[in-house]
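Every protein chain but one is kept in place in this view of the complex.
As written, the chains take the letters A, B and C, and residue 1 is the first residue of each chain.
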Amino acid sequence: MTPLLKLSSVKRSYGAIHALKGVDFEILPGEVMGLVGENGAGKSTLVKVISGFDNGFTGDYELNGAPVRFSHPGKAEQAGIAIAQQELSLIPTMSVAENIFMAGHNVPTFANKQSLIKKSRPYLEEVGLEAIDPSVGVDRLSVGEQHLVEVARLIAHDPQVLILDEPTAALGESDSIRILNMVKRLSERGKSIIYVSHRMDEIFKITDRITVLRDGESQEPRAASTLDVNSLVELMLGFELGNMFPEREPLGETASLMNIRDLWPDGLLESVNFDVHPGEILGLAGQLGSGSGEILAAIAGARKTRSGALEYGGESFLPKNPKQAIDKGIAYCSEDRKHDGLFLGRPIRENVSAPSLGSISKMGVMSHKAEASLATDIAEKFTVDVNRLGQDAGVLSGGNQQKVALGKWLSINPKIILVNEPTRGVDVGARAEIYQKLRALAADGAAIVIASTDIQEISNLPDRVITFYRGMQIGEIGLADMTAANILKQITDPFNETNL
Amino acid sequence: MNTDIAVGQTAPNTPGWLARLVDRYSWLVVILVALFLVTFFYGMVTAPNFLTLFNFKTIIRDAALVGIMAVGLTFVTLSGNFFLLSMKETAALAIIAFATAMSQGYGFELAFLFTMAVAVIAGGLQGILIGLGGNPIVVTLGAAGLFFGVASWWSDNLVVSFRRPHGAEWLGSGSFLGLPNITVAFIIIAVVAELVLRYTNFGRQVYLIGANRAAGKATGHENFSMAIKTCIIASACSAFVAIAFSAQVSSAHVNYFSSSFGSSGDMTILVIATVMVAGNSIMGGFGSSLRSSLGAVFISTVDNMMVLHGFNSGPRVLAVGLMIVFSIIVFALVRRGSRVQE
Amino acid sequence: MAKLKNWIIHNPDLAFAILLAVCVYSYFAITNDLFFTHRTSYAIMERFAVLGLVGLALTLCIIAGEIDLSIGSNAALAAVIVVRFTDSLGAGTAALIAMAVATVVGLIQGYFIAYLRIRAIVLTVGTLMLLRGVALFAAEEKTVMLTDFTVPDFISEKMFVYFSPASLLVIGVFVIVGLFMNYTRYGREIYAIGGARKEALASGIDLKRPMIIVFAISGFCAGLGGVIIGLRSGTAQALGLQYLLLAGTVAAFIGGVSILGGRGGVIGAAIGTLTVNFLNTGLVFNVTPAFMVQLYLGVLLMVVIIFQTGSQIFDTYQRRQQILGDVDRMRDELLARKREVEI
Partner (left out) sequence: YAQKKGSIVSFNGPAGEAYIGRFIKGIKGTAELKGFDIKVYENQFNQAEQDQQVQQVLAAGVLPDVFIWWPSDATAGLGSLRALHKTGVPVLKINQLPNEADKKYIFGYAGPDDRLRARNAGYMMREAAAAKKAAGGTSFNVIALSYPHSYGGYGLSINAFKDAIAGSDLKIIGDVDEGFGQANGYKGAAKLIASVKDQGIDFVYGMDDAILTGGIKALEEAGYKMGTDVIAVGTVCNGDKQLIEEGKQFGTTLQSPLHEGQLAIKLVEEYLETGKLANYINFTPNPSVTKETIETTALKGYDGKLYGISELCSGAW
């Protein structure tokens, strides 16, 4: 069978950084091709090249055996290649229907809102969003729904090749499943699909073949059936990765460091109460919309609350804004690093020192030496390339960005570290490092609270897990009986209504 | 979005440094810049009396007033709060305040403080509205109207004058090491501003908040106070310009800064052009006040060159406009070549 | 009634703009018995003919998340061209040339803005001066003027009580642009790049097209405005029309367009311009000194900004209440279930 789409020895560099150093890639009609690799391996760059978003590359690109080069995405789209990029690409100020018919040859030149709404319905049903009203603004939808709308738009182009770049990275269990089913159905209809993801389980569930990228170089595509998680990880990293989660041994009884009392963040059904102990990693488990993330934000003063207080350091208070929390030594990483985790346009060095300008300056005058050394040892701790400290954070790939977003908080040497989705869109390699790091920080006596929708992560990293379901605090699970199954049960079906 | 220029366009047998330049910026930029440099230096050498110390001083002095305002405005722009459309009206208000105080016979110091106080209030009010999330353009457009109206009403549209000798003369017409004090002031302000931006926490906060307001908030740097501070800095700079000018001509009038004719065009626009011409990012987070100062010098150099070549205002407006557009394009290309665009 | 309420909730800015317009108009209509007359309405429409165009152009730019500072200079250039060539080539041809030039200027600006990925304000602050220079050059640094005044008399001739050929033409432009913005994909693209530039590009929109369209329209409006002014007064100054930029911006913002881009529309532009014209005409009737006019405009803008800021804050408050409300709705039955389990 001749490949539908074939790239050979594709190179792409950004100034000094070589994102792609000679990649070969192909996909057959009707197959689901998994594209995996560490952060920064070049996955997004590659799919941007394929979909015409990036034509600054060198190398050959063949579609149905004919050489092509797309000057802009529209061309690729006409040739039947559609992409849902890693970053959401919906216009929040516009309605769902308008968003579905935004760009591409399927968009009617003349149309009023009504006709667009009518046209959009079938695609929404296709992705299981028949419930929502196409005329509402997308900013009213949940993140999950937004990703599904994104897919609906993709389908509306009726493409031959669909590219999904980490579509489930921001989604909870149920939404992810919707997407995976979507992909299955499409491939049954003979569409070719390029599926980029860091979630091993997904990859093996749906892909026929897998292409592995390792820092900018591609490997022979393998049939998914011939691989298992470990062998795939080995391919990605180039070496065997043991258990990526650090060892946990039961902690002795310690006086609690902070007590959350009747904290009622917006979006939760009722107030929550729990304690945080020094030296432990506490996990808040819950699907999207369970409110676990909101709790972290509230503790960090980044979200409004109806009531509540933090008993911490002998006093009882509630930060009104992040600054107050920071002054108390509470660090917080939101789930969206690009939005409020990083200064993409500024050097990594400045990103790292941002929370603690006071510590590197005397009477408002800062010492660049102090900053440099601060940045260097944080970078070393988090294995960020020390020579890239001068570059803009924006050029880093997801994993490294996450390391910087997290690492910057070490500069205030925090007592309490709150991390929402610590490894969203982060590859196994970087994940392992981040887990080690968090564990090490805990060992140094900090209290770490993570909220995660990734079941693997939430069941293997923390010492203690508190579960949440639709804005309610459900239960607590100790190290002893901390299994994925137990947790899943509590966060998906606490009132045993459905029998799994 | 990556819009970077592909490398590997470097033609063979080019000298190493050129190759590296092209590698970094692409042919287009290199050629444009070369083109510019050639014309510029041609203009320089052919312009009679251009390359004299005296003329050099003239250029800096000519750049001073706009330059000071531009430096002030740079803080607003870098901090991601766009810019103030009320620069010249603030100056108008300030100059009336100063001259009135002077003519009432409160010496220079009091008049200066009084004027600065007025400027701080003017800037602060705008800053508060902007900090609360008001759209800078609308806020400052409205403020402009108010300030000008108040100034006109206050001065009853008359020229407010105060007789020499007066305590402000040293500023207006004094000189230091052969440089007019206004020039000296410009240089000092430019240097101080740059140092503040580079070596103080405040300066860093300006950049951080400008680069990403949300992340700034998350790391404990609020834009509310930043907007107020930067707006105050900007209007204080306009006020200083007003004071210096009034000190020089020992009088004041609301219209001193809105001369609609001549190559100077609209003062506010000229100031904004000055900030932009040197490649500061309008979205904030990237640039420096040094760029603005140089921008001011650049514009007045071009203008000066034209005068020395004996052109009158028409062609000069054309030339200055052309140069501004040109350098804006070049800077845009350079940044495309070297930085990531979010 | 509920419908109206709903509409107001969905576009508060426009609603406020209309309210403002009504207030200003009725204030003068009540306090000055000369104001509420056919002639006055006619005069207002005559003013609308020019300011409206600029307001429209700037509204579009702002919707696209940009602003065109060069609009006044562009208009001046067009005015000079049309006045210079009317005698030799006839008004029609001259007008066409002028508008063509202005449109092409806008088009080129749009192209560069999209190609260089820079903010329009950065480029247009330069072209603002550049075009003045060109205009001066075109006018040979003199005030150009017509010798034959049949055209001026024609275009400001009264029609249908309130209108003149000029104002009718402009209203036509408004209608066409309005349809374009609301019912074509190109219009939607313009809203898209204004509402969320990055996302729009990521979804495959080619920035060049909408950007070029917006600035071409802006150039066209400037050109038409310049032509109307030039022909109406029969003279043109290269350095004139600087006030258009500010007046137009004021009009646009009073019309309720949001600086964040992606919101606002043609109707708003019309309302905003009318409000400014009401105010202006009314103040002229009350023989108000020039600086007071500026002061009142300033006040008007302040009212607008305070409203906009206020409504932003109110909006966030609303959203919060909505969240809390949703929660409370779900609460009882879910908690009930939870209790069951616990018991």
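Heads up, the rule we're going with is that a residue touches a chain if its C-beta (ideal position, glycine included) is under 8 Å from a C-beta of that chain, and two chains touch if they have at least 3 such contacts.
If you're wondering where the values come from, they're calculated on a predicted model, not measured in any experiment.
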(request) Could you tell me which shown chains are touched by the chain that is not displayed? (result) B, C
(message) Of the residues B:T219, B:S235 or B:Q248, I need the one that contacts the missing chain.
(response) B:Q248
(request) Can you work out which residue in C:R84, C:R119, C:R185 or C:R232 touches the chain that's missing from view? (result) C:R232
(message) Using the touch definition from the top, which of C:M1, C:V287 or C:A336 touches the missing chain?
(response) C:V287
(request) State which residues belonging to chain B touch the missing partner chain. (result) 48-49, 52, 54-55, 58, 61-62, 65, 152, 157-159, 161, 163-164, 172-173, 175, 180, 245, 248-251, 253-257, 259-264, 303-304, 307-308, 310, 312-314
(request) For chain C, enumerate the residues touching the unshown chain of the complex. (result) 34, 37, 39-40, 42-44, 46-47, 50, 136, 139, 141-143, 145-147, 149, 152, 156, 229, 232-243, 280-281, 284-285, 287, 289-291
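As a working rule, only the chains that are shown with their structure count from here on.
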(request) Select, from A-C and B-C, the pair of chains that is joined by more C-beta pairs in contact. (result) B-C
(request) Report the inter-chain centroid distance for chain A and chain B in whole angstrom, where each centroid is the mean of the CA atoms. (result) 42
(message) Please tell me the distance, in whole Å, between the geometric centres of chain A and chain C computed from their C-alpha atoms.
(response) 41
(message) I'd like to verify one number: the distance from the centre of chain B to the centre of chain C, where each centre is the average of its C-alpha atoms, in whole angstrom.
(response) 28
(message) Give the residues of chain C touching no fewer than two other chains, as numbers and ranges.
(response) 198, 201-202
(message) At least two partner chains per residue is the criterion; list those residues in chain A.
(response) 53
(request) Would you tell me which residues of chain A are touching chain C in their complex? (result) 53, 72-74, 77, 85, 87-94, 98-99, 101-104, 107-112, 153, 266-270, 304, 306, 470-472, 474, 494-497
(request) Report the residues of chain A in contact with chain B in the complex, numbered from low to high. (result) 13-15, 45, 48, 53-54, 56-58, 302, 321-323, 326-327, 332, 334, 339-346, 350, 353-355, 357-358, 361, 364-366, 368, 392, 394-395, 408
(message) Going by the contact rule set out above, which residues of chain B touch chain A in the complex?
(response) 1-2, 4-8, 24, 199-202, 204-205, 207-208, 211-212, 214-222, 281, 285-286, 337-340, 342
